[in-house]
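Of the protein chains in this complex, one is absent; all others appear in place.
== chain A ==
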């Protein structure tokens, strides 16, 4: 292909146009939230915001960052995500590696049991009883432990491990390494792509999760940001549905710009994670799935 000298056909033009429209459709909602969050509240109420912010004010962000629950919830989310991902990677790789070894006794039976849970699930109530029985209610462990292994991700990781050349294991064993050493010194260092992919997947799921926290935590100091976010975003809608639902004087409406500011703040960190992990993400998931 001769770079730079390519002729553009009508198809390319139309294609590019369609892509531009698509990009606009994808980006505009995020952009809209950003401009609403820094616009004057009354202008937002009058519906004056379309393509640029009106009477710029940072008040929404001031309100948010002076709100103690939001700040502490943000910190909690960071803790849950980092600790959760660490536990996820550790447990998932420990589970995936033996299952990837052909000589592992009863491999298919174990795989069957594990994959079974992908399709059949006890539901909230048994899970709640288990977490309660383990004494994890109202602790951080209720958030990070029950989700330690996602079976689908575990299978992806197993497939990746399986794709590593068998000769590596043999030569390592010949040099006197045991299974743990092989895993630790040979397999893991070669698994950066899949680890990065898993980090991203798990981090996103931890970051976005609110339901376990809602069900298992009673102490509101432990809430993650998503719970607060949901409450803020849904609040206005629910409360203003009908007057009899609230029976409350005064309208319980959260200002639109505060809502959007919180949404932005809640998605920003995970949004920023993508570009850094993306190259591994593409490589890793492709390697894993193609050879599976």
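In the analysis below, a residue touches a chain if its C-beta (ideal position, glycine included) is under 8 Å from a C-beta of that chain, and two chains touch if they have at least 3 such contacts; residues count from 1.
Just so it is clear, contacts and distances are computed from a predicted model.
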| item | value |
| --- | --- |
| Protein name as given in UniProt for the chain not displayed, "Extracellular solute-binding protein", "Membrane protein", "Ethanolamine ammonia-lyase large subunit" or "Paraquat-inducible protein A" | "Extracellular solute-binding protein" |
| Option from A:118, A:168, A:192 or A:271 whose C-beta touches the chain left out | A:192 |
| Per the touch definition above, residue among A:56, A:112 or A:134 touching the missing chain | A:134 |
| Omitted-chain contact residue, chosen from A:35, A:172, A:203 or A:263 | A:203 |
| Chain not shown: contacting residue from A:114, A:163 or A:215 | A:215 |
| Touching residues (missing chain, whole complex) on chain A | 42, 45-48, 63, 69, 81-83, 85-87, 89-91, 124-125, 128-129, 132, 134-139, 141, 145, 188-189, 192, 195, 199, 203, 210-211, 214-215, 218-220, 223, 227-228, 230-244, 247-256, 273, 276 |
